[in-house]
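Note that one protein chain is taken out, while the other chains of the complex remain in position.
Entry: chain A
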Amino acid sequence: MPGPAAWSLFLQRLTAHRHYWRSSAIGSVLEPVLFLAAMGLVLGSLVDRGPGVPGGVGYLAFLAPGLLVAAAMQTATGESSYPVLGAIKWDRTYEALLATPARPVDLVAGHLLYVAFRVTSSAAAFLLVLLAFGAARSPLVVLTVPVALLTGLAFAAPVTALAARLEEDAAFAALQRFLLVPMFLFSGTFFPVEQLPAVLQGIARATPLWHGVTLARDLALGTVSAGPALLHVGYLLLWTAAGAVLAARALTRRLVR
């Protein structure tokens, strides 16, 4: 179990973040504005003129919560790939921390705490933009932020485990190209997975992103029900827990030898 050193690492990363929070904050607002304008409003006006998305909601209302969660996936993955490998191999900051009472499990927990902070603050900014666009249909929309957090962690933990095993960063580009981009495009963010052939539907539903996107959408549209919601949450927690255990193990094998 992680100890107080996890909190110390969280504070350390926060101290570093203070040096460049402005540019990161601008991105957290600008990106949703651009996406929701181009795809939600402009492309959405075309979609809504046709048969539209199921449930009779406008495309903007359908898309926005999905994008909020997909953005969380990108933020969490970005923070857990190069920065983690860098802390292990290039800057060796993890080596410095393991010379203190901190243990690998503390580093993993502290890192995930920081990712949680980054994902939550970006998702909160996204939520404000979503509200400004009038894309919410239920007050439960505020719960899309914790869903984004859960989804972010479900990616951050296994990607951290991967980073802890890598010697080269080339795998991150492959991860982006062959897993994250396809997931982003086909896991229900832009259209219901029911549009896909049966096999691909099954794959899409197995991704953590689909669970996050679906739950966030149900909340934002006010169509959520307890059973499926718990299932989604449980699935995301499972990825987080399994990833965290693997990450701690990989980091131990890598740095305590």
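The rule is short, and it goes like this: contacts are C-beta pairs under 8 Å (C-beta built on N, C-alpha and C of every residue); 3 or more make two chains touch, one makes a residue touch a chain; residues count from 1.
By definition in this document, contacts and distances are computed from a predicted model.
You can't see one chain of this complex, but its UniProt record names it "Lipooligosaccharide transport system ATP-binding protein", from the set "Cytochrome c oxidase subunit 1", "Amino acid ABC transporter membrane protein 1 (PAAT family)", "Lipooligosaccharide transport system ATP-binding protein" or "Acetolactate synthase". Only one of the listed residues, A:Ser24, A:Thr93 or A:Thr120, touches the absent chain: A:Thr93. Summarising the interface, chain A meets the missing chain with residues 4-5, 8, 11-12, 15-16, 19, 91-93, 95-103, 255-257.
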